[in-house]
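The complex is shown incomplete by one protein chain, all other protein chains being positioned as in the whole.
A, B and C are the chain letters, set down in written order, and residue numbers restart from 1 in every chain.
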Amino acid sequence: FITNFSSTENIEYIPIKDAMVISDGLYSRKVKKDSTNVTVGNVKIGSGKLVIAAGPCAVESEEQLMEIGERVKEMGADMLRGGAFKPRTTPYSFQGLGVKGINMMKKVSDYTGLPTVSEIMDLSYYKHFDGNIDMIQVGSRNSQNFALLKFLGQKGMPVLLKNGMGNTISEWLNSAEYILSGGNGNVVMCYRGVRSFEDSTRFMMDSGAIPVLRERSHLPVCADPSHPAGKREYVETLAMAAVASGTDMLEIEVHNNPDEALSDAKQQLDFMGFSKLIKKVRKLKEIVG
Amino acid sequence: FITNFSSTENIEYIPIKDAMVISDGLYSRKVKKDSTNVTVGNVKIGSGKLVIAAGPCAVESEEQLMEIGERVKEMGADMLRGGAFKPRTTPYSFQGLGVKGINMMKKVSDYTGLPTVSEIMDLSYYKHFDGNIDMIQVGSRNSQNFALLKFLGQKGMPVLLKNGMGNTISEWLNSAEYILSGGNGNVVMCYRGVRSFEDSTRFMMDSGAIPVLRERSHLPVCADPSHPAGKREYVETLAMAAVASGTDMLEIEVHNNPDEALSDAKQQLDFMGFSKLIKKVRKLKEIVG
Amino acid sequence: FITNFSSTENIEYIPIKDAMVISDGLYSRKVKKDSTNVTVGNVKIGSGKLVIAAGPCAVESEEQLMEIGERVKEMGADMLRGGAFKPRTTPYSFQGLGVKGINMMKKVSDYTGLPTVSEIMDLSYYKHFDGNIDMIQVGSRNSQNFALLKFLGQKGMPVLLKNGMGNTISEWLNSAEYILSGGNGNVVMCYRGVRSFEDSTRFMMDSGAIPVLRERSHLPVCADPSHPAGKREYVETLAMAAVASGTDMLEIEVHNNPDEALSDAKQQLDFMGFSKLIKKVRKLKEIVG
Partner (left out) sequence: FITNFSSTENIEYIPIKDAMVISDGLYSRKVKKDSTNVTVGNVKIGSGKLVIAAGPCAVESEEQLMEIGERVKEMGADMLRGGAFKPRTTPYSFQGLGVKGINMMKKVSDYTGLPTVSEIMDLSYYKHFDGNIDMIQVGSRNSQNFALLKFLGQKGMPVLLKNGMGNTISEWLNSAEYILSGGNGNVVMCYRGVRSFEDSTRFMMDSGAIPVLRERSHLPVCADPSHPAGKREYVETLAMAAVASGTDMLEIEVHNNPDEALSDAKQQLDFMGFSKLIKKVRKLKEIVG
């Protein structure tokens, strides 16, 4: 064995991991240097004020949603979240109220004045959202549903685009590019954690995700601490970390009676938990600026 | 510090990682003990003979597809694969020929007698597949597109269901359940690897996936060695490992001129590579039974 | 296909992922409810004040270390970190100054009054640390070096125990148990991120790690934002997230001339970067309490 190690030749630059991604897309700071604001009803995301969307994982009834909407508004929430079409791992789990749920969102929004965000699962559902919901959420499981993304690119409605649980940040930004390149610039990137080998939380919420997004993209950033926590005891801490990392927005699951919730029972906050969280994150936002 | 460690009390059974999954669904051996066969045209998947689907990542022209179809048939392929609608990470990559590509698949299938498999990206595309394609592929990025899965459950066409790159086997089987519970029992589970930290291949192909599927489910199993390899030099070895693990079917990307391919150029085999692979896997199948 | 899904029987509680781990060890709040303080020289970790250890990845010379020590002290650091024995991925990378580096740490500590922390790579090196270094760091690559952990359990010196890059939190706590069960209760858990498929940072820093540690263990918690960042631009944000999550301590790589550093050149902060970081995290600590 004889070898000669020169200082520069023997460094292996690890090859590209996956398929091509674009780094100078419409999403990038190379194309647009200044940060983008996205307006949803009376709310501006990315303008400096922390925007907080709160509400149940799933809309379960008009009474439930009205109570939650009124309470989170009182506590200072800016938007109402609520799932009408629910992507559930098994077909035997509660699948959401569908169009009825959308109508309830509209009603509570009209009453409280809170703009709404709700998840779409297929482009054919769009007609139910149009005019009734203020911002369309694309969930983790549809983050590379390119047919849906292209379709939303041709509409003007703001999109809350979650990252795929098995996707890199580069892939996620390229998913946003599908919407932007269609002409719809109203995209907010919502980080909800990724898959990992760790088994004490539901998903791993990378503190590095927000600074990487900030550096590469001018799009506003949201964080969802409820899904990665998997357990309500951790939600507030994950929210604090996200605000300290500079998120523009938080999306929090809040339920009037979490233990009886028809979905994600373990991770939804009750009103007291949300009240405590919102005070802490608002105070934190003041100092992180 | 004083403690008393009894032998059984201090064992932590790590809590369930994610949302509920069903272990005794229609997919399971608890419900149906005997292995299922799925018939696609003149081909039976799961009956003991190794079924091999080969063809280009993307249909690029009729001439290209006809040449590939004729050659892979001569070499012993059982089915023709070819993408007409292509899920690409960026919107600026070749998106496939769409309906024209489907028609080319139909033409080459009629000429060669090979049944076809092609990927659907949205339920609204189904009308183009119906009557033209023999088996619908649901790709990794739509493996938890539940609207699409439910829709396919109401049709009779066989489905080749890939695993999501960030999903567990339990979640994948529950995706199959969406199709089965709608009444369509013709599902083949196609393993294409998952995300990992390893950077020398494109995806990680777990040798444990096939024995786990076999134990839990009666559904036939396919393996796609092309996507995890990411590099054609590794495809044959991954195919051999999959056959040794007991796969019923292989899906292989083969191109007449791989270096010029419009997608996945690095991982598609040329005819010589496919010819060598098919001889080796057929011989291996004989001894693994 | 006919099946009968009862509501409780068909839920699969996913089996334990890995080998047995103990949940009621000496590390746990089941055994000791109140949070533990660990004293290192004149510093108390876990007592409410944020402890900041700063210094170079590797000790490179006495002049370098003296300059860094004096400057970080002026800026408010509580401890001096510096590697004398360096675990490097290749044998051709700078391996550290060894015993000479330890002696330089001692000298700078005597001059500045800052207690020191430095990494041990084998139990046979202990004699060099004893009396010269105030806290022994066990790095990620030795986090399950049980021979080393048992040995340190029989000594009284405080230990800064990093998590293995491929270990779960449960496994990491069980590594701490090796030290505690030997009689050495002076263990601080230092989170430095884990492996993931994400390629835009060096390691993934899970915001959930600190709340999980807090809930399960009474041991103080440290965070290392330098290694997961991999790039100095992200270090401050990761540090902010860690403080917002409630860390008791930060360990930060600071170099007098980072671009010329003999190791980890890309992720070490310069003095200006550290000065900015320490002001921000101290201010943040005040409001998170």
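One rule holds in what follows: contacts are C-beta pairs under 8 Å (C-beta built on N, C-alpha and C of every residue); 3 or more make two chains touch, one makes a residue touch a chain.
Quantities reported herein were computed from a predicted structural model and do not represent experimental measurements.
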Message: Considering all chains of the complex, which shown ones does the missing chain contact?
response: A, B, C
- prompt: Among C:69, C:83, C:101 or C:164, which one is in touch with the chain left out?
  reply: C:164
- line: Among the options C:202, C:218 or C:255, the absent chain makes contact with C:202
Task: Write down which of C:194, C:212, C:261 or C:288 is the residue touching the left-out chain.
output: C:194
- line: subunit A residues touching the chain left out here are 1, 3, 5, 9-14, 16-17, 20-26, 31-32, 170, 180, 185, 195-197, 199
Field: Absent chain, residues of subunit B that touch it
entry: 5, 10, 17, 92, 166, 168-170, 194, 196-201, 204-212, 215, 225, 228-229, 233-234, 237-238, 240-246, 283-284, 287-288
Statement: Interface residues of subunit C toward the undisplayed chain are 14-15, 17-22, 25, 85, 87-93, 121-125, 141-142, 144-148, 150, 164-167, 171, 174, 177-178, 181, 194-195, 199-200, 202, 230, 264
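One rule holds in what follows: only the chains that are shown with their structure count from here on.
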- prompt: Same or different: do the copies subunit A and subunit C touch each other through matching residue numbers, with over half of them shared?
  reply: same
- prompt: Which one of the chains is closest to the middle, using the mean of its C-alpha atoms?
  reply: A
- prompt: subunit A to subunit C: how many Å between their CA centres?
  reply: 31
Field: Gap in Å, rounded to a whole number, between the CA centres of subunit C and subunit B
entry: 43
Message: Where in subunit B do residues touch two or more of the other chains?
response: 14, 17-18, 20-22, 25, 195, 199
